[in-house]
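The complex is shown incomplete by one protein chain, all other protein chains being positioned as in the whole.
To keep things simple, chains are lettered A and B as they appear, and every chain counts its residues starting from 1.
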Amino acid sequence: MTKARLATVWLDGCSGCHMSLLDMDEKILEVAKVADVVYSPLVDTKDFPENVDVALVEGAVSSEDDLEKIQRIRKNSRFLVALGDCAVTGNVAAMRNLFGVRAVLDRSYRLTSVPAGSPPDQIVPRLLSRVRPLHEVVAVDLTVPGCPPSAGVIHHVVTELLAGRTPDVTDLTRFGA
Amino acid sequence: MSPKVRIKTLKIDGRDIGAREDETILQVARENGIQIPTLCHLDGLEPIGACRLCMVEVRGSSRLLPACVTRVEEGMEVTTKSPRLIRHRRMILELLFAERNHVCSVCVVNGKCELQSLAVALGMTQVRTPYRFPRFELDASHPRFVNDHNRCVLCARCVRVCDEIEGAHTWDIMGRGVNGRVITDLNEPWGESNSCTGCGKCVHVCPTGALSEKGTLREDAGKQRDFLPYLTLMREVRR
Partner (left out) sequence: MPIERVLAMASAQVEAESKFEHHIHVCVASGCLSSGSDRVLQALRDEVKGRGLENKVLVKGVGCLGLCAAAPLIAVFPEGTYYQAVKPEDAPEIIDSLGKAPIERLHCPTDRPFFQKQNKIVLENSGYIDPLRIEEYVARGGYQALIEVLTEMSPNAVIEQITLSGLRGRGGGGYPTGLKWTTVAKSPGTLKYIICNADEGDPGAFMDRSVLESDPHRVLEGMAIAAYAVGATRGYVYCRAEYPVAIDRLDKAIKQAKKTGLLGPNVLSTPFSFDVEVRLGAGAFVCGEETALIASIEGKQGRPRHRPPYPAESGLFGYPTLINNVETFANIAPIIRNGGAWFAEIGTRGSHGTKVFALAGKVQYTGLIEVPMGTTLHEIVYEMGGGIPDNRPCKAIQTGGPSGGCIPARFIDLPVDYESLREKGSMMGSGGMIVMDDTSDMVDVARFFMEFCVGESCGKCVPCRVGTAQMNDLLTKIIDGKATKHDIVHLEELCELLRDTSLCGLGQSAPNPVVSTLTHFRQEYLDRLVETDEEAAS
């Protein structure tokens, strides 16, 4: 039996969703029996591979790099899950939309750093003018809100998807859960 | 006791139901355990039919009707759930979430918010309509309470409770459309309001984290919304 190809991605989020994923503890071994994790902050692959069956994406789209990534992820994945409030709503990551990029960069690089510096213009990806939830940028197949969604919910989502069913999470999790 | 009140019979979701003629569809539905989502409505306050979540279908009427302000009528056939109603309610809820900055994860009433519960009740796990991200200030000038416009849904419960129950009319709504916002007195900081009695009723009736008590953590930021019917009942008895 060929195993399903599973990917997990960390865009602009706090990694809490990945922590929650790891909180599955020993259940993760079950998942490993039916799926290969082909890409993840937890494994050592540089580029998002092709032919991914299920991609779990944590975090909002905040930088040019995020944007490129999510578009590639969409192209290469059959089923894309927006995992957690940042991916689903923008959440805390999107709170900077109220102030604008300029003000945010000034605050972190000029006003609060000693000695005052200036926002980087190389290496660090440029921020988009506006943080967006995934579905505003690409088509999303399932949204799983929660900050973070519990390990149980993530386990349910993954196992259902790997079994070829689309899970219904409406009664299991919610915004801010 | 009020003199003659007639009884009407009607059907809600196919069930035969009897009701007093001065009751609304919403009241009767709830008495009979039929759930209709509401937000601006709160038992004990004058209904205003503003949020439009409680819209129902009535046979013979091409228009949808808000259950919270529509009186029962003899022979009415009400449908509270239909694909169209469900679609519309979801969309209204999405519009509400998209209108301001409802970041549930960092809200004082996370877990005790009516807006959040509505999302669960209506199975809404995604806001497809673009978020607007307006910029609003916070008014923390009052010694005990905070007003965070970012989380306000303009249901006008605070306005009504302050006017109808407390009698202070400290709250009102200023501006039109998406630029509307609740204000205290003539748009003065809450802490400087002369009319505010500090009773806190507005905080308790607020469905979201827009009005909250300072220093309360999530666990005890719960709001008691059921005091109103008692209060109004007591007053009526006294009268």
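Criterion: contacts are C-beta pairs under 8 Å (C-beta built on N, C-alpha and C of every residue); 3 or more make two chains touch, one makes a residue touch a chain.
Since we're looking at a predicted model, the values are computed, not measured.
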item: Sole contact to the chain not displayed, among B:129, B:187 or B:224; value: B:129
item: Sole contact to the chain not displayed, among A:67, A:154 or A:169; value: A:67
item: Contact residue for the chain not shown (choose from B:17, B:58 or B:92); value: B:92
item: Per the touch definition above, residue among B:36, B:55 or B:228 touching the missing chain; value: B:55
item: Touching residue (missing chain; options B:18, B:75 or B:175); value: B:175
item: Those residues of chain B which, in the complete complex, touch the missing chain; value: 48-53, 55, 63-64, 66, 69-70, 84, 87-88, 91-92, 95-96, 98-99, 128-130, 132, 153-154, 156, 172-173, 175-180
item: Residue numbers in chain A that touch the chain omitted from display; value: 67, 71, 137-139
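In this section, only the chains that are shown with their structure count from here on.
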item: Complex contacts: residues of chain B adjacent to chain A; value: 97, 101-107, 110-111, 116, 119-120, 123-128, 130-131, 133-135
item: Of all residues in chain A, those that touch chain B in their complex; value: 82, 85, 88-92, 94-95, 97-99, 130, 133, 135-136, 140, 143-145, 147, 169-171, 173-176
